[in-house]
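Below is one structure, written out as structure tokens; the observations come after it.
In this view, the complex is presented without one of its protein chains, the others remaining in place.
Just so it is clear, A, B and C label the chains in written order, and each chain counts residues from 1 on its own.
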Amino acid sequence: MIQKILIANRGEIALRVIAACKDLGIRTVAIYSQADREALHVRYADEALCIGPPRSAESYLNVPAVISAAEITDAEAIHPGYGFLAEDAAFAEVCEVSGVNFIGPRSDVIRLMGDKARARKAVAAAGVPVLPGSEGPVETEAEARKEAERIGYPVIIKAAAGGGGRGMRIVRNARELEQSFHQARHEASASFQCADVYLEKYIQRPRHIEFQVLGDQHGRVVSLGERECSIQRRHQKLLEEAPSPRVDAAMRAEIGKVLETALSRVGYSNAGTVEFLMDEDGKLYFIEMNARIQVEHPVTESVTGIDLVKAQIRIADGEPLDAILPEKIEIQGHAIECRINAENPETFAPSAGKVTKFLPPSGIGVRVETAAYSGWFVPPYYDSLLAKFIATGRDRTEAITRMKRALEMSVVEGVHTTIPLHSRIMSDEDFALGNFDTRFIEQLQQKKKAASTVG
Amino acid sequence: MIQKILIANRGEIALRVIAACKDLGIRTVAIYSQADREALHVRYADEALCIGPPRSAESYLNVPAVISAAEITDAEAIHPGYGFLAEDAAFAEVCEVSGVNFIGPRSDVIRLMGDKARARKAVAAAGVPVLPGSEGPVETEAEARKEAERIGYPVIIKAAAGGGGRGMRIVRNARELEQSFHQARHEASASFQCADVYLEKYIQRPRHIEFQVLGDQHGRVVSLGERECSIQRRHQKLLEEAPSPRVDAAMRAEIGKVLETALSRVGYSNAGTVEFLMDEDGKLYFIEMNARIQVEHPVTESVTGIDLVKAQIRIADGEPLDAILPEKIEIQGHAIECRINAENPETFAPSAGKVTKFLPPSGIGVRVETAAYSGWFVPPYYDSLLAKFIATGRDRTEAITRMKRALEMSVVEGVHTTIPLHSRIMSDEDFALGNFDTRFIEQLQQKKKAASTVG
Amino acid sequence: MNLDDIKELLKAVTDSDVTELEVELDEAKVRIRRGAPERESAPQPPYVVVASGAMPAGVTAPALGPGPVPQPGPTPKASPETPEASEDDGLTLVPSPIVGTFYESSAPGSPSFVEVGDKVAVGQVLCIIEAMKLMNEIESEVAGVVVKRFVANAQPVEYGQSLFAIRPVGA
Partner (left out) sequence: MNLDDIKELLKAVTDSDVTELEVELDEAKVRIRRGAPERESAPQPPYVVVASGAMPAGVTAPALGPGPVPQPGPTPKASPETPEASEDDGLTLVPSPIVGTFYESSAPGSPSFVEVGDKVAVGQVLCIIEAMKLMNEIESEVAGVVVKRFVANAQPVEYGQSLFAIRPVGA
């Protein structure tokens, strides 16, 4: 049994891991940068260790410092949270050779999932539907043209090593292909030191839907259903919910089953998320897999009743899923998560500074995950997530009503937040009807502009 | 449909009612005393009105001011919360004649339940088990002696109009009777302006167990199961849970059924709580009924999934229970509530003052009800309840584990709180086993003293 | 407004016998004080003090301190008008002793009990506040001249809301 875990992260996810450890009776070690001395994870962990200056590269991303901190505190395991070192295969490997239990998949599986083209091939082989696209990188313009015609326009060109929208090019017809292909390779090379690109079918109005899975170290993988994550801005998720208004029990079961087979075959263990695009006809296509716990994991916890972070730790400790999960995974009720970022809700510019007042919402059907408090200083070095408000209800309508109330019955002063934006989403008719795709936020902003022009 | 509700209360219960109103789309009017200008219910209500100086007698208990506030704001209904005017039959009557919808039982039913002897007679007639005791007030010492012998010693003498332990006398044998009888009458007269006393069987080590009921205005009453409230200090509840470790499904169904019949017969409507004592053999005896929402209602909400305050409002609006409740009431999982009072955890002296830091717990399985915040000043005029932490889990063990964590992962500075006491309860073996009665806190304090003497 | 303007203001205040100056000009806000903050150390129970300032305003509010309870509380949303006069000006504010509806006269159409400019004696009826169908006559506690009325006829008032400002005789 693991006795002590070092948490290689900060903010709300560090508190989330501390909570799971406390619930399991495991001692915790917090690490922190000099900018985080007043952070709550430092306060709530059993031990805390300063590992470097504010910049993440020299602290939270500093592998020798993190490993060394685990060594001198006798922590047997490291929970990486999300971001920072969570999907760094090299770090997982260092843990493996240092004899530290890395709470996540094996380093070779992380590496596989980090290479999108290889990951796609691996899951496609096991029957997971993937977007029609090129088999691996496309080297020449001629090859690209041939592939594009086979897939059918519009297509999208993506960097093999990429992420976050960089190096992507949409090609609507054969005429645009030449220029886009070369531009995409150029951007990929500049951004990721690797010019490889591949082609995929382009979906005009996709929904973003992802499946939560857990795998144990004994070859069993279980799907815990999907999350709807279409409410994003520039590929940054703002709001997630479970279940998706567009996935029914049959589709959930079908995709879940094929994922369980595919991921068991690649030896996937611990928590992971499989991301899909849904096209206008409701068909799902695999796009990538995230080999970590996600920011939005609480909505799945709310509808399944399963503590995913506790499950991660027990899996890393060698327990089989049979011991961790109930016999049958049931989806009950509905949950919505709003990410409250310290950002200007209009411009989305990060808003670091002192949080002069922070009164989180509370009450029936509301869960909060946060590391903020009145008087806390949001450091400018890290991400802008201030809090997650999670509302649950017997159905989607009740969850929306409660989220609306939570947004109204909370106070954040001193920094800008995305609370006003979320209030607008909660009052939007299309959102209420479940009619939206990944362009929802863009359209919402346009609606607002239109309204203010009229008025 | 009610459009606007005035909340005749303050603190966390005022926020609780505002939340329910928001969830139902009903506008709210807060009333406040001059001591509560900075209170959150003033901030979160749609309208707010100062109705008097700090002392409750001149503000929250000031009937003309409250009614007048409802009139000038066009509020159609008043939610009294708990305490203050919640069980004041005269106030309910003023509402009735003023044409204001009082969210609670009819004034005559409140009056009936306020008279313990009459209430006992009424429910006993319908088959609810009551403590063996005198039929109504006992006028003379001779009569008391006869009754005591019929019931069997030990017996307890109680004030008919009483509450809170005043005017109570335990009589262990015939010799003690004379003095105790006269003392009890004297105290009753001094405290409640009514010397009437009655006799009951005395249980040495009782558990305090109560049933939550809802009644509609169409004659239907439904029981929502029990709460275990034995963890008290001087008749003040400190911690409540649902379900009780000592009530099984058969007993829950049996008592529930008999209560539904009895309360339907007296015309009980809206939310109410029926209090029982459980003797050492696990038998339940009715002691009294509280005609209001209780502080500890959230634990019932957690295990039944029913929003009790929303239900109260819908009942007051004339809706039948069929429309409000699911077909079958199911008890799922376990919930514990800890009352975090601004009190010295050793002496229980109230600790008014500025809350310099207030970081409520959050995370999976934790609900908070509070009106406190960093920088808030706890006024010395009202009760000392600062927050309620509610932990839920699949079973009692998980709920305890999560409560322990919630108590550790929260910060209250500037005033004393009962948090340390609750942490001790959560770590107590007898509590973990469910082995306790109403003398638990007394024994816990003794254990501590013993431990410190040894050490 | 720029820095030089502010410095000039500082100098001007120093040269005057003014103790406090507040300026709101375009987008800028400046507040200057000097002298001992006696008012803040007034022996008020803290909650009363909290009640006074326009708390939500953030930085300026705390410095204002208690003084003559300016009405703009956190959200007395029902009170549409707030008094500008204060006891500092030698005026006495008449607060509503109860929640209810303000009436200027004993019956619709009747003349007002008092008008601005009227002299009033101690005990003279100023208005009626109706609460629960009861007409409560509000009497003046000072003799003086009515300088201002804050509330319109038939308007709801909350506890403590200012009704009139009276300049006491001889003040």
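What to note about this one:
Following the convention adopted for this analysis, contacts are C-beta pairs under 8 Å (C-beta built on N, C-alpha and C of every residue); 3 or more make two chains touch, one makes a residue touch a chain.
This is a predicted model, so every value here is computed, not measured.
Considering the whole complex, the residue from A:Gln217, A:Gln236, A:Thr356 or A:Gln445 that touches the absent chain is A:Thr356.
Interface note: of A:Glu38, A:Glu149 or A:Asp395, the residue touching the hidden chain in the full complex is A:Glu38. Where chain A meets the omitted chain, the residues involved are 29, 34-35, 37-38, 42-43, 46-54, 59, 64-65, 67-69, 71-73, 98, 352-354, 356, 375, 377, 379-380, 414.
One rule holds for everything that comes next: only the chains that are shown with their structure count from here on.
Taken pairwise by the contact criterion, the protein chains link up end to end in a single open path, with no chain closing the loop. One simple way to say how far apart two chains are is to compare their mean CA positions; for chain A and chain B this gives 43 Å. Rounded to whole angstrom units, the spacing between the C-alpha centres of chain A and chain C is 54. Shown for chain C are the residues in touch with two or more other chains, of which there are none.
Contact with two or more other chains is made by no residue of chain A.
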